[in-house]
Each structure stands twice: as C-alpha cells, then as structure tokens.
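Yeah, one chain of the complex is gone here, protein chain that is, but the others are all in their spots.
Labels run A and B following the written order; every chain starts at residue 1.
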Amino acid sequence: MEKVKGIKVVEKFSEALEMARKRDYNFIYNPQYFEDLPMGCRNVSCRGVPRSAVADFIMVGYKVTMDKEKCTKCGACWVSCFLGVIKEAEDGYFEIDYEFCRPCGICAQVCPVGAIEFKADHM
Amino acid sequence: MLKKYDEVFQVKEEPMNPGGRSCLGCGGGIVTRMVLKAVGPNAVTTVGSCGTNTTNHFPVGQMSTIPIPIGILGAPGAALSGLEVAARVKGNEDAIVVGMLGDGDASDIGFGNLSACFERGHKVIVVVVDNQGYSATGGQRSGTTGLKAWTRSTPKGKSRPPKYLPFIMLAHGAPYVATCSVGYPEDLFERVKKATKRENQPAFIQCINPCPMSWKTHPSMTVEVCKRAVTSGIWPLWEYERGTFRRTIVPKKLTPVEDYLSLQGRFNHLTGDDIEEIKAYIKDLNETVDKYAEVYSKYSEYQPATVV
Partner (left out) sequence: MRNQESSIQYMRGNQAAAEAARLARIEFMGAYPIPPSSEIMEHIRTFIEEGQLKAGFIEADGEKSAQMACYAAAFSGCRTLNATSSQGLLYMHEANHMIAGSFLPMLLVVGNRSCFAPHGMEADHTDSISQRDTGWLQLYCETVQEVFDDVIQGYKIIQNPDVMLPMFVCQDGYLLTHSMGHIACPTQEEVDAFLPPYQPGETDYVKPGGLPLATSLGVMDQWFTEFKYQQWMKEGNALQVIEDVDAEFGRHFGRSYGGLLEAYRVDDAEVVMIGMGSVVATIRFTVDIMRSAGKKVGMVKIRAFRPFPKDKLAQVIAGSSSKMIVVAEKTFYGAVFDEVRSALYGLDNAPGILGFGVGLNGRNVDPYNIIDLFEQGFKNIGNKNIPSRSQIYFVRKKN
C-alpha cells in the first residue's frame, strides 16, 4: 500500500540539529520526551511533552522582516497574527513589534506578494 | 487594506495583552483575537482547557482584557448561564457573554451542559475553538478529531468520523449556528458580529484551527492548512440564521484532499484506502449540507456566498 507523501516529522533533537546544519529546514521537529529537548518547555499541563511543534529555541536566530517596496497594504498579515503584534503605522504600512514577536512565520506565509521574509540570520 | 478586512480593521485595539504562553503558531490565538474584537469591551468570557493554560497564568499577567472565570472545564454551559443571568440581575442588559470552549469541552466532558444551556435558551454566544483533540493534556483524541487522524490515544488513526456538533446544535433550535476557519479570520469576525445580536442568541459557532503539536504542522502553515480544509471540502463553511441557511465561503473548485493532508504530520500513515474513505466522508458531509441549504433557504432571501 503506498503511503501518502507527508511532511517529515523529526523526533530527536540531534537529528533536527543535523538537518538544520545542512540548511535543510523542510521538517517538523516534534520531540516526544523531555530527554529529546535541551531546554524546558513552556507549559507543563501536557505531561512534559514539549508543546511547540517547532520549539522556540530552533527559531532563535530567525527573524521576520517586512519589505515596504513590495507591500500593497492589504492587511493579510495583520489579520493572521496569532499574538496580535503587527500594528498599523501612520503611513499605512504595517510594522511588527519585535519585543513580542516569537517568530512563527504565519505572516510570511499569508502575504500574497511575498513582501515578508522569514529566515534565519545565518541563511 | 483589502475590502474584506475593512470591518475587522474598524476595531484597532488589540483585546489581548501581549506575552501569551501559547505554542508557536497556535491557531487558538487568532480565534481569541477575532472573537474578542467582535464582542467589544462590555463582555465577559470563559475559555477551555488550552485557553486556561495559555491566556492566564499568575503572575505573568492576564492576557484577556475582559473579566474571565477560569478553570471551568466540564461545565461551560452552566458557567455561561450563570454569568448571563447574573449580568441581568445586576442591571447590565447590554453585556455580551461569550464562551470560547475547547472542542473536548463542547463535545465530550461538557456536552450535557452545553445542551442544557441551549435548551434553556440563555442569551450567550458559544465559540468552539476546534483543534480536533485534547491539546492541553498532550494531544489525545476527542469527539471532533478528524477521520483517520493520529493522536496520542489513537496511534493507528481514529476509525470513526468526527461528531458534527453544528447539526446537533441546529436540532436544539438555536437561532444562529455557523462554521468558521482560521484560514479566513475576517469571516470569523463577521460571524461573531452577527451572533452579538440579541435575536440570534444562543448562538453557536465552531471554528476549526490547527494545534501544531498534535496536528504536527509547521507553525507558519497555521492559516494555510485551514484554508485548504475549506477548499478541499472537509470543513464546509456555512451559517444558519433564524430560518435561512447559506454557505458563506465556497471554493470555485474543490482542491484535492491530499493537499490538505500532506501538510499535517498526523496523516503521514494514511494509505490509499484511507484516503478513499476520507473522500467518501467529504462527499457525504457536503451532500448533507446542501440538503439543509435546500430545505432552509427557501424561507428567506438568498445571500450569495463568497467564492474563493
């Protein structure tokens, strides 16, 4: 029976680090046990299974940047932010409050013209 | 600003204080934002289980800017009923009582409560933040978990289709029932705005959103995966308002369901046969929705759906 081609799920931290070093980011990091995660998780009610599919520490070094040249002020990024950290500036463009952005990359994915870039500093 | 976002944009204040502890890419955050924007400041709310842990932790600070009794897992309908009656006794006739229940709270542990609240006809709005599982306890199955999905308690895939709550609440005689998706947040805002009208209460809105941990999706794909849920037909969007039934957002052409399933790690184990079962389920569900539309929509004027 052929299986559906799905997204690659990686459960061990060492493997995730290995792939990240090779600049291959096409995976989901979903560790199953505390030992697989080098840092503590954010909430403990799920019995210690880290709650982030991609733990925040892997996103350390990632940044979301907006390109005003391409931006059409459509508002899709503002509507889709799950924390509400995107605000409208006086000139009508949108700006991100970097103090609270974590980042997740939703705004980069929904932008219809690709004006938002979501990548790591070392890329 | 796109025209469809104009109405949401009227509410410029963020009703959630920053610094929430939800997981990266949590769809529930988008639902909370839209619902709280739509109901305004003269409101009181309750949250489900994930909401308990992520929105309010002492002393980090409270995420919600409106009052909220927490920890009511298992009795959401009762708490909403009590809040509503107490608000009227205290003389606040315009207060909106909105509950953001988890799907486990609405369909399993709190189902009896929810049913009784609707049977008594309290003027409340119930928004079900449907992430298809018990996310707060690690990602076990719930009544609304999708067909064939992996969860921590169904490692080989859930063998039965989800409990379709919107039809159940229609049978309670609720004047307003709708389905939404975080793929279209402006649509959720509009539905909740309609639900704030007194004649539309008790209102029931079920909004599908991903839990990146139990769905095994990439955080940046939160909005995209729920868009594909609508365009593949596995989660049709419709609203029923006091005798009229219409589809709110329809895809121009149904996209293949494999596009929706391949974004999620919880469907990695599916075989060809499983996909056929899911396609049959989609066909059945959409046929039923169309039958409801046929029966109900002849009683009022027809408002065309948005085509995406």
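Everything that follows uses one rule, which is that a contact is a pair of C-beta atoms (placed from the backbone, for glycine too) under 8 Å apart; a residue touches a chain by one contact, two chains touch by 3 or more.
Model, not experiment: these values are computed from the prediction.
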Could you list, sorted by label, every displayed chain in contact with the chain left out?
-> B
Could you tell me which of B:Ile96, B:Leu261 or B:Ile282 touches the chain that is not displayed?
-> B:Ile96
Using the touch definition up top, pick the residue from B:Pro18, B:Gly82, B:Pro161 or B:Pro251 that touches the left-out chain.
-> B:Gly82
Hidden partner interface residues of chain B, rising order = 41-44, 52-53, 56-59, 62, 64-72, 74-75, 77-83, 85-90, 92, 95-97, 112-113, 115-116, 119-120
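We take it that only the chains that are shown with their structure count from here on.
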Cα centroid separation, chain A vs chain B, in Å, comes to 23
Touch list for chain A against partner chain B, complex = 1-7, 9, 28, 30, 42-43, 45-47, 49-56, 59, 73-76, 78-85, 87-88, 97, 99-100, 102, 104-106, 108-110, 118
Can you name the residues of chain B that touch chain A in the complex?
-> 1-2, 5, 8-9, 12, 14, 16, 18-30, 33, 49, 53-54, 135-139, 182, 185-186, 212-213, 215-224, 258, 261-265, 267-273, 275
